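Here the complex is missing one protein chain, while the rest keep their positions.
To keep things simple, chains are lettered A and B as they appear, and every chain counts its residues starting from 1.
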Amino acid sequence: MIARPDALPGARAAACLTQFQQRPPLIHCLTNEVVQSLTANVLLALGASPAMVVEPQEAAQFSALADGLLINVGTLNALRAESMRAAVAAANQAGKPWTLDPVAVGALSYRTAFAKQLLDEKPAAIRGNASEIMALSGLLASGRGVDSGDDSLAALPAARELAQRSGAVVAVTGAVDYVTDGQRDWAIEGGSPLMTRVVGTGCALSAVVAAFCALPGDRLDNAATACRVMSHCGGLAARQAGGPGSFTPAFLDALYQLRGEDL
Amino acid sequence: MIARPDALPGARAAACLTQFQQRPPLIHCLTNEVVQSLTANVLLALGASPAMVVEPQEAAQFSALADGLLINVGTLNALRAESMRAAVAAANQAGKPWTLDPVAVGALSYRTAFAKQLLDEKPAAIRGNASEIMALSGLLASGRGVDSGDDSLAALPAARELAQRSGAVVAVTGAVDYVTDGQRDWAIEGGSPLMTRVVGTGCALSAVVAAFCALPGDRLDNAATACRVMSHCGGLAARQAGGPGSFTPAFLDALYQLRGEDL
Partner (left out) sequence: MIARPDALPGARAAACLTQFQQRPPLIHCLTNEVVQSLTANVLLALGASPAMVVEPQEAAQFSALADGLLINVGTLNALRAESMRAAVAAANQAGKPWTLDPVAVGALSYRTAFAKQLLDEKPAAIRGNASEIMALSGLLASGRGVDSGDDSLAALPAARELAQRSGAVVAVTGAVDYVTDGQRDWAIEGGSPLMTRVVGTGCALSAVVAAFCALPGDRLDNAATACRVMSHCGGLAARQAGGPGSFTPAFLDALYQLRGEDL
């Protein structure tokens, strides 16, 4: 059995959020076609500035200007892969942190090969579900498909291994989220099953992780705070929503109204 | 004059919906850029799992894994056409049903040629407005443009001819929807004019048709139930909405809350 990590202390999360709101970052999002609007709106609700710049030369130019970069392989194709490689190289050259969301890695071949190559490019953080993190870590030969059938706690050893190998903070998310730097772990509870009935909540979380990784300070705490912010506001919104339709406006409002002391 | 078909019996629709909710399908959506988010959210609200996988090799790989495939030509280009052809071939090889939404076919040349080629690839269902169905059937030389000026009942003979020729169940939708397998027809009333003021309600209906075509049983009844589910929830949402903005959350909530006995 895997021992369950401690919960991220509320005071740590509150301090990170306050710091975030004092100097909200500009985040370059190379993400999938389906979730771009929600991703941008989540970052905007938190006070951050999102931008999606897709032409390869411009993607590189912009990644050097932005405070952080998100790479999400959900609708990867050859054109987008070229832009992503250029953006990651430019971010690394400029010393800007980048975050990987390995959507459906393990289940689909092209993106799996691409994501594994990117692991050598020093991601600051990786955020995925249990199947994706297991597939990326190589602890399992392949994932189980697009939806994650694995409990996130069961994937924590794979997450730790992946963190040690890549140097990234790794968040494996599900009913409970776990964030690890390979040595230390935090657990984050909250959220709502309703979040799985709204497209892009996981992808938007990865963007928020990318944004919090632009903060100075302990990257483990910063990434865990991103998870906490989303699960806290998701739980709040679910309690007032009649379904996934009314969830989304309530969720964005909750992110907009959130203050450090709420955590 | 064309005789109006009988309405789909509520008990048939209720039985189909209950069966759908017991084993909700995974649907691969190769759809247009504008409506991907609403399409995914409509499927998620109904309990199904949407995925958009666009790289040609992966699109083929995923279509064999999914329970059904949607092809929507709204923002077709050469790259997306290649992915669609690969996905349709893989779906057919794996025995998975695929559904065609011929957006603006008749009015625009490139997509019209593409959609007519796809008719030879054994679609399980086709969902369009009157102009699109008439143009695809070849009963008229061309459609009238992007919006359908034709009454859906007037297009029923074209829909029947198209069903007989292609082997697909054909849904011609408008103020009233008609679904035919070339021999038998159902009429579906309900809905609201407000649905025409929200982008993607028709495209999302096609995705729901694709999802219901993954059910076993009578494909005519399954496709007609998809139309009934959407028109029922659309009518409900319109009655509580102050406009197209508040319609969408209410519509998704209604889809989420829908149970067989409501039909």
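The criterion applied here is as follows: contacts are C-beta pairs under 8 Å (C-beta built on N, C-alpha and C of every residue); 3 or more make two chains touch, one makes a residue touch a chain.
Note that the structure is predicted; figures quoted are calculated from it, not measured.
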Touch criterion as defined above, residue of B:G74, B:P97 or B:G234 at the omitted chain: B:G74
Touch criterion as defined above, residue of A:A14, A:M52 or A:A89 at the omitted chain: A:M52
Contact with the hidden chain (one of B:S49, B:S166 or B:T248): B:T248
Where the missing chain touches subunit B, by residue: 32-35, 37-38, 74-79, 104, 107-111, 145-147, 196-200, 241-246, 248-249
Interface with the unshown chain - residue positions in subunit A: 26, 33, 36-37, 40-41, 44-45, 47, 49-55, 57-58, 61-62, 65, 79, 248-257
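Keep in mind that, in the parts below, only the chains that are shown with their structure count from here on.
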Separation of subunit A from subunit B, taking each centre as the mean of its C-alpha atoms, in whole Å: 33
